[in-house]
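This part shows chain A:
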Amino acid sequence: MTVIGSRVTWLDTWMIEARNITKTFAARGGGILPGEVVTALRGVSISVPDSSALALIGESGCGKTTLGRILCGLEPYDGGDLVFDGVSMNGLSPKERNAQFRRIQIIHQDPYAALNPVRTVGKTLTDPLKLRAKQIGRSASWVDERVHELLGLVGLDPEEVLSKYPHNLSGGQRQRVVVARALTVDPDILVADEAVSMIDVSLRLGILKLLNDLRARLGIAIVFITHDVAAGRYAAQGGSMAVIYRGEIFEYGTIDDVIQFPVNPYTQSLLSAVPVLTGLEQPGPDRFTPKQAMDTDRTESGCLFHGRCPFATDTCRVEHPELLPMDGTKRLSRCHYSTTRRVVARPIQAGGGVTTP
Partner candidate 1 sequence: MEAILSEEPQSLTSKELIPAGRGQRGQSFWAIAWSVLRHRPTGMLGLLIILLFTVLAIIGPYLYPSPLPTDTNSILAPPSRGHVLGTDFEGTDVLALIVVGTRYVILSAALAGFFIAFFGTVLGLISGYFLGWTDSVIMRVTDFVLTIPGFPLLIVLATVWKFGDPLSMGFVLGIVGWGALARAVRSQVLSLRERTFIEAARGLGFSSFHIITREVLPNIAPYIGMKFLLGVTGAIYAQVGLFFLGVVPFSVSNWGVMLNFAYRQAGAMYSSNALMYLLAPLVCILLVTLGVVLFLDAADEILNPRLRRG
Partner candidate 2 sequence: MKRLRYLATVLIATLIGTSYAAGAPRVDAKSPTASQHTYYGIANIQQGAPLNFFSPSGMGGQWGSDITMAQLGDWHFGSNMFNFIPVIAKSWKTSKNGKQVTVDINPKAKWSNGKPITARDLYVTAQIEQIRGTVEPYGLANPITMVNSHEVIYKQISSSNYNLFLRQMLFQTIAPAAQYASLLPSDINTTIKDSQYTGTDPALAAKAKTALTTLSGLAKKIEAFNPPQNLSDGPYKIQAVSPSEIVLAKNNDYALASKIRIDKLVLRNDNDDNQTIWNMTLAGQTYQMTSGGMTPQLIDQMKHVSGNSFYKVSSTASLQMIFNENVPPYNNVKVRQALAYIIDRKPVWRVAALVAGSQSTTITGGVDANARAYLTKAQLKSLTPYKKNLKTAAKLLQQAGMTKKNDKWYLSDGSQWTMTLYTVAGFNDVIEAFQNIANQLSSFGIDAQPQLVPTYAQYLQDLPNQKYAVGFWIGTSPIPYNFLARLYGGPDGYNVENGQLVHYTAADKGKGNWLNFPTSVKVKGYGNVKVGPLTYALSQTRDPAKIRKIVQELMITTNQYVPEITMWDVIQTGFVNQKYFSNYPIKNVSVMRSCTGDYPPIGCWENFGYITPK
């Protein structure tokens, strides 16, 4: 694996690559006064390989959702570039760019808001399919077939749901419809933005399974944006994980590596916060909590985490760390003092010992 500039290239084929994306928002209420500027992304680079998975994890407000929306073309970016299959988006006309972005579909957090309340499931799916049929030169009958096919694919009974309105469906069903709708345009990637956080816990697993299933069967890559480590881990099985904090990637690596052996203090603080199932799990011995809550920390100098980091030194306060590969691993970390800490809880074995994976 090599790092050339900010470009991470440890895989040979990737479909989508974000290079050094930056994004700021103008705060509201400025009027004729110059408004405040909120920095959402400070130069983020990720890559999503073919039929792979990437989990973006971080606290709310860290910029992970913004990154997801930029990937889908729903939000413009200020700096950097998006490269799809080697083609830079910066060089394309809006029309060409839109066609590229159609390959990346988003699954929103709230499946109710994501569906038009006045349209039936059938209409919701038919309309984009008609558009698709025109693009790829299919007949009208194909649309009908395809609706049934897609509903089957997401595990819904076409006869039962086709004529229903969103408010007649359960949360899980709605989210499946959302997925089906995303599939109408044969996307290469699905960006799932907190896709299960508003669904009943009992139905979450089904949706996660569906996403995994789609990856396996259709080769659709998944970008899974979440604050829930467990969900991220499940959804992005076998893929990689990026931990984002205040618009910067703090740690990047394969998902199991990052979770089992986090090297960045921020990742470690996140994982420390994962609740422990008392009696079944044993908390990691190195668990710690950050020094202060996130939104009170607004420092812009040195490491962005230094204000909360219990391990911060004077260097951290002054010097801004780079995202650097760890020696001998496929792991990147943004810390002057990257080191593995055992913060993840481990299941207690029947015998009382702790397993080491």
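Just so we're on the same page, contacts are C-beta pairs under 8 Å (C-beta built on N, C-alpha and C of every residue); 3 or more make two chains touch, one makes a residue touch a chain; residues count from 1.
The set was built so that all candidates are chains of the complex that A comes from, given by their letters.
In this text the structure is predicted, and so the values were computed from the model without any measurement.
One candidate from 1 or 2 touches chain A in this complex, that being 1. Those residues of chain A that touch candidate 1 in the shared complex are 72-74, 98-99, 101-102, 104-106, 108-110, 113-119, 127-128, 131, 163-168, 178, 181-182, 184-185.
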